[in-house]
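Moving on to chain A:
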Amino acid sequence: MTKTVFGAIALAVGLGWTMAATAQETVKVGVILPYSGPFADAANQLDAGIKLYMAQNGDEVAGKTIEIIRKDTGGPSPDVARRLAQELVVRDGVDILAGFALTPEALGAAEISKEAQKLMVVMNAATSIVTEQSPYAVRTSVTIPQLNYTFGKWAFEEGGVTQAYTLVADYGPGHDAESSFSKGFTEAGGKILGSDRTPVANPDFSAFVQRVKDSNPEAVYIFVPGGGQPAAIGKALVDRGLAPPDTKIFAQGELTHPEALESMGDTAKGIITTYHYTLERDDPLNAEFVAAYREANGDRAPDLFSIGGYDGMHLIYEALKKTGGDTSGDALVEAAKGMAWQSPRGPISIDPETRDIVQTVYIRQVEEVDGSLQNVILQEIPEVKDPLHGAN
Partner candidate 1 sequence: MSNTTTTAIDPAAWIRRQSRWSALEVAFWLAALLPFYFFPTYLMLASQIAVAALFAISVDLILGYAGIVTLGHAMFFGIGAYTAGLLSAKAGWGEPISGLLIAGAMAGAVGFVVSFLIVRVQHLALIMVTLGLGLLTYELANAMSWLTGGTDGLRGIDIWPIFGLFRFDLWGYTAYSYTLAVLFLGFLAARRIVNSSFGLALRGIRENVRRMPAIGSPYRRHLQAIYTISAAIAGLAGGLLTQTTNTVALESLSFQRSADVVVMLILGGTGRLYGAVLGALVFLLVRDRLSGVNPQYWYFWIGLMLMVVVLFMPKGILGGLTRLAGRTKG
Partner candidate 2 sequence: MASGEAVLSTRGLSKRFGSLEVTRDVSIDLPRGARHALIGPNGAGKTTLINLIAGDLKPDAGHVLLKGDDITGMATAARVRRGLTRTFQINTLFPALTPLEAVTLAVCEREGIATQFWRNLATHREAIDESHAILGQLALGDVATRPTRELAYGQQRLLEMALALATKPKVLLLDEPAAGVPKDESAMLFSVVAALPEEISVLFIEHDMDIVFAFASRIIVLAGGGVLIEDVPSVVASDPRVREVYLGSARHG
């Protein structure tokens, strides 16, 4: 009985409420990220990208002031992300939802974006389907198939490898990486000798690496989340003699981020990775970005999260300029569709069909340059789209 009464009251009050109570002179951007917990570093780096962009471009666009409201999800919690998105919309009256380091959190919030008709800028979450969950979702990061399908093809065609073993972390992104690399590789004519999945919080890789060694592949393809695992798995491979040039190591770029390179040392030489952002890429825009970023963050180098946040803010700024300050979701998403610009990572654009990012995929190899280890670009594959959109 109480329930009926509550429900009736709830509906009555809810319908009578309007959401137009936001100030006209500010554009509020609600940023939802896992600032605490195991993914705090991703949030931290992404947030630094946002801050850098705003420091460089001011907080005024189209006559309005940009205000960022930050919310912490505390880890991969879709229910919290969804609630925060809802609260940002109904309580704080935000115009734009942004952030989203993790796929489940982006999926949780997408429904709110759809229902409240707010632009949702996905600055990292890298599963293809994310942008399909809300017509207002736009992605400025990368998708895993985008990088790895391309990489799989390259591995056979250019990398000179005919058979390989895959070893990925046992969670959504790992599964995506495994399937898209394998797809690209086998479509081009290669053969997958075997695939293993490692627990996400795996402290020790020796058993899996030994399994790889047993099948004696020409190459091993690795996908692990960033953080402590890249160095650990890299060292485990080399300890067992699975190292270039005898066995090629292919991976997504997390494996050779600067801290991992420092930890692995010379053993990292020859690892080939696929990525959309290369720290050392010789380009004035990139050099300026990296210098400013290091300056603002105690010499910490930017990574994929940073560039996702940075370009995400660029998209928000440019879209607002285009709409002349109109913050409605429809206007902003229209403005975002087809937008193209030069990012520190290279030329990128937003596919008007899928609202997903189109960008250059870089194939890099770890080499020693001037006494330090770097990811040296072997090949640039321009204008790559996510191969899964529309595929199912």
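Methods note: a contact is a pair of C-beta atoms (placed from the backbone, for glycine too) under 8 Å apart; a residue touches a chain by one contact, two chains touch by 3 or more; residues count from 1.
The candidates came about this way: all candidates are chains of the complex that A comes from, given by their letters.
These numbers come from a predicted model, not from an experiment.
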item	value
Interface partner of chain A in the complex, by touch - 1 or 2	1
Touching residues (chain side chain A, partner candidate 1) in the complex	2-4, 6-7, 9-11, 13-14, 17, 33, 35-37, 40, 44, 70-72, 74-80, 82-83, 86-87, 89-91, 103-104, 107-108, 111-112, 115-116, 127, 129, 170-172, 175, 199-200
